[in-house]
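With one protein chain withheld, the remaining protein chains of the complex are depicted in position.
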Amino acid sequence: MNKKILSLLLFAFVLILSACSSDDSSNGEAGGSTTSTPENQSKDLTIAIGSDMLGFDIHDHSNTSTESIHQNMFDYLFKRDANDELQPMLADSYEIVNDTTLKVSLKQGVKFHNGDEFTAEDVKFSLERVAQTPTLKENPNYKQIKEVQVVDKYTVNIITFEPEPSIIHRLSRIGSGMLPKKYIEENGWDYFLEHPIGTGPYKFVEWVRDNKIVFEKFDDYYQGDISEWDTVTFRIIPENSTRVSELLTGGVDIATNIPPADWDRVNSNKGTSLKQEVSNRAIILKLRTTEGYPTSDVRVRQAIDYAINDGMLTEVALKGAGIPVLSIVGPGNFGHEPSLYNTFNYDLEKSKKLLAEAGYPDGFEMTLHSPKGRYLMDAEVSELIVGMLSQVGIKVKLEFMEWSNFVEMRNANKNKDAYMLGMGNSMYDAAYTADFYSAERNVGHTDYSNPKIEELLAQSKVNMDPTTREKQLQEIEKIAAEDTPYINLYIEEINVGVNDRIDFTPTSDEMLYAPYMKLK
Amino acid sequence: MLKFIVKKLLEIVPVLLIISFIVFTLVFVAGDPVALMLPDDATQEDINNLREAMGLNDPFIVQYGNYMLGVLQGDFGDSFRYNTAALPLVLERLPATLELAAASMVIAILIAIPFGIWSATKRNTILDLFVTGTSVVAKAMPNFWLGIMLILIFSVTLGMLPVSGHGTWQHLILPAITLGTGIGAEMTRLVRSSMVDILNQEYVRTAKSKGINRFFVVYKHAFRNSLIPVITITALQISTLVGGALITETVFSWPGLGQLLIQAVNTRDMAIVQASVFVIAILVIVMNLIADMLYRVLDPRIKY
Partner (left out) sequence: MSEQITTVEKEIPYTQVKKQSGAGKILKSLLRSKTGLVGFIIVFIVAFIAIFAPWLAPFDPGAMDVTKILKPPIWIDGSDPAHILGTDNLGRDILSRIIYGSRVSLLVGISAVALAGIIGLIVGLVAGFYGGIVDMILMRLVDSFLAIPNILFALVFLAVFGASVPTLIIVIGVTNWVAYARIVRSEALSIKEREFVKAARSIGVRNPLIIIRHILPNVISSFIVISTLSVASTIILEASLSFLGLGIQPPTISWGGILSDGRDYLATSWWLATLPGLAITITVLGIIFLGDWLRDILDPRSQGRG
């Protein structure tokens, strides 16, 4: 008897357990679920992305995809327009008072999502936090700022330690979003991270980690009703084929990072198309120039450059979605050098000759560290490179690393002969990328140093004259293309699948700014 | 029975201690996350300061002690990726994983019992061979391959079901089939073999020879007894089920523990990894305990 009762109880327990969990499903908590059959009139936008954002500490990441989400809720003082010109955003106008002082007057009547007005105090708070906290990931890009002086409620003076020619560029990117001082001081930083507010067109609703981020329209936006969407949901779908399938079936409106294999499917499918745009991210091989490595010899580095057929990499692995380059700095960046764009070195005979001159007529062995799944077709590109280098006798030991191991390898200077890296430039100023050639940055890492580059870097850093500064940066790019501390492979294209009810062309900065996505 | 339950519950304590030790050691060996937490151009001094502040310079045993003190208070540390306490994040995700696991188990049972009995009663026929072969193939099919194929067929081509996500019962079907198939295959094999054993036993033969309705024999006598090993194996499958859920959730971007955990492993967010392993282990142990009790209740041969 007892046993029967007990068994009944146990079954009941199991049933309750499963009932509990199905309760969760019935209250329809998933925002993305309702969009599986979107009607043309739906004002809800769903965007599928491959990886989650890192959080709402806008100063403590240097992650482009996180910024691409943040832009919907945090505004910058300046913003790049469609022609890559910097225009005032929260700033109303600016004036370069002297070499180290930038005077910015702010727009009036700008509201944070909680209704507080945006003022000079908020600018001071936001910029000084990132400029003065060395543990923040964006600190290196803002530590040039000495202080922000509040002139009056709507005017600030941004003072830098040295003349800072790129200051406007710096104020239009990751880490320069404007934060609500009063709200944060009253509620604490941790509260802000859970309940972030900004001045942007969308306000935060919810974030389910590794699943979705939901925003809704901010009615009091200072630019008025600039966006057509009532809600914007970012769904995190790491699996490529699932993301593509969601796009094809109308489950999501926009899907990022469509792998080349699916481009034809997306285009031939009724109701979706692929949109491509050249990005601002170059894929490079960073070579070690430390004494003792074969790659310390410039002839060996050039031989590698001449042995790799960049054109074939972009044609075969990227199906044309890449532009071979000899410089990281693409068009749209300050300091772009046109002669190094859309071109590459490829000459097997020359490569062999250079190797022979350097004392390696039969080639040598080297290690290439490569990430996998981080950049478009990165693993395939690495494998192709291994094949190409074998043609001149260079035997490459290819080591794929999972991303966090890869970052650790890099940070611990355990890099060997070469590693593959994608270098973006959210400042759109060659000063940002050129600085990576500096000897100081490379001590113990690649140990690269070039006295001519050092000299030009030192001059350009404090040069407030745009014309000569541009020349200096272009000169640095040309020297680097010759001296090859990196093998510059190609600039990637962005591949986004878009539902035909929406008009959207991705921008080179890879941002997912909802006001740019228009209902047709 | 009570004595048995108390004893089993007491055994959980050392098991959890051992698990915490294993996981902590692995994380300790993994090295500290400091390198990933600081900006690229952090100096050695920055790294040392942060290490010191996080107590990472203490000897192993001190660190483990501190860690266990935290765990006893339900504090697994903060996720460095999300800057928030790890355990609530993990617990928040548990219901979705349980939902998927329960649905998969139901599907597995719905496959296993009819097919297992069917093939046992038709032993050594083509039918039996077919069921056995299919179940082995189902077991051998990698989970993620099946998941992607199901999406391509039922969502993309036929447009019958949503691709991924969570919310309605339609969202549950494909992931549950993906996860339930392998387990169901394993269970089919088990139901079949335990039915075969029982059908060969004296009392069933006797019942048959007395002319008792065949259906009645199979479904009343034999079936009930064959359930006993099925429950045992079900308990053993819970660990497999949770493991499989990790993959299934990734394919279907199901908002459960798996999705969180896999990203945590990839980004070395060890607080979340530790909390997840703990929660999963407790889940598996509790489910096993329940199965153990059911088993004892159903099997009259076991004495206390």
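Miscellaneous remarks
The chains carry the letters A and B, assigned in the order they are written, with residues numbered from 1 in each.
As a convention for this text, a contact is a pair of C-beta atoms (placed from the backbone, for glycine too) under 8 Å apart; a residue touches a chain by one contact, two chains touch by 3 or more.
Note that the structure is predicted; figures quoted are calculated from it, not measured.
Counted over the whole complex, the shown chains touched by the missing one are A, B.
Among the residues A:Asp57, A:Asp75, A:Asp262 or A:Glu510, only A:Asp262 touches the chain that is left out of the figure. Considering the whole complex, the residue from B:Ala53, B:Leu69, B:Leu110 or B:Met149 that touches the absent chain is B:Met149. Summary of contacts with the chain left out: across A:Asp99, A:Glu147 or A:Glu383, the touching residue is A:Glu383. Note on the undisplayed chain: of the listed residues B:Ile22, B:Leu69 or B:Met160, the one touching it is B:Ile22. The chain not shown here is touched by just one of B:Leu50, B:Ile117 or B:Val242, and that residue is B:Val242. Even with one chain removed from view, subunit B keeps its contact list with that chain: residues 11, 14-15, 18-19, 22-23, 26-27, 29-30, 123, 129, 132-133, 136-137, 139-145, 148-149, 152, 156, 189-190, 192-193, 196-197, 200, 232, 236, 239-240, 242-244, 246-247, 250, 261-262, 265-266, 268, 273, 276-277, 280-282, 284-285, 288, 292, 295, 302.
In the full complex, the hidden chain is touched by subunit A at residues 240-241, 244, 259, 261-262, 264-265, 312, 316-317, 372-373, 379-380, 383-384, 386-387, 398-402, 404-405.
We adopt the following convention: only the chains that are shown with their structure count from here on.
Separating the centre of subunit A from that of subunit B, both taken as means of CA atoms, is a distance of 37 Å.
On the side of subunit A, the complex with subunit B involves touching residues 3, 6-7, 10, 13-14, 17-18, 20-22, 24-25, 28-30, 32-34, 36, 51-52, 54-55, 57, 62, 134-140, 190, 193-194, 208-212, 235-239, 241-242, 245-246, 248-249, 251, 402-404, 407-408, 410-412, 441. Those residues of subunit B that touch subunit A in the shared complex are 1, 31, 35-36, 38-42, 46, 50, 81-84, 89, 95-96, 98-99, 102, 106, 148, 151-152, 155-156, 159, 162-172, 250-253, 255, 259-260, 263, 266-268, 290, 293-294, 297-298.
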